[in-house]
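Omission of a single protein chain aside, the complex is shown with its protein chains in their original locations.
Let's turn to chain A:
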């Protein structure tokens, strides 16, 4: 399993570096906000954070897309490692990337943002776990066929959540808009239900995927 983790890290080094640089930028911004007016730079900082977190949350898909270049997966997946270890490493790796995403996000929140944003993050984490479960089950069945298409399918629900949960959550809290209990459940309770479901689906999909992967063709 360590072998596959090493491979994943090798292919995603740049994403970790990008995330690390983002953390530094966020911290610098947070500590200097009392000294200088950051408002002119905030749209740029917001966009940078969004781009970085898009990559950290989809790092596995990014790795899979990169290793299909020149059909390198024929070579890389014929190196000595068990198929179940490849799958296990990918599951662990995605969980690590979610933790890393939380780290980047946390440094972003401290630049004068409200902590309610964490509800949006929890929702996205939960949805990411569910979508990644589906992605990795397909991976266990057919490996890297149509990797780019699956990348898009993974992202679509996350984008919808960003548009219809994260953004409204932010706007309604900032402007202190009260839309009733149903809206509150949607904003503040649903994220934890989705996260809980995500964790369960993620674990169950791993148990299912490890049975499937030994029966499937890699190429």
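Here is the rule we go by: a residue touches a chain if its C-beta (ideal position, glycine included) is under 8 Å from a C-beta of that chain, and two chains touch if they have at least 3 such contacts; residues count from 1.
In the analysis below, contacts and distances are computed from a predicted model.
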item: Chain not displayed: protein name in its UniProt record ("Fe-S cluster assembly ATPase SufC", "ABC transporter domain-containing protein", "Phenylacetate-CoA oxygenase subunit PaaA" or "ATP-dependent DNA helicase RecQ"); value: "ABC transporter domain-containing protein"
item: Sole residue of A:46, A:146, A:171 or A:216 that reaches the chain not shown, by the stated touch rule; value: A:216
item: Option touching the unshown chain, where A:32, A:46, A:78 or A:171 are the choices; value: A:78
item: Residues belonging to chain A that touch the chain removed from view; value: 2-3, 6-7, 10, 67, 69-83, 85, 214-219
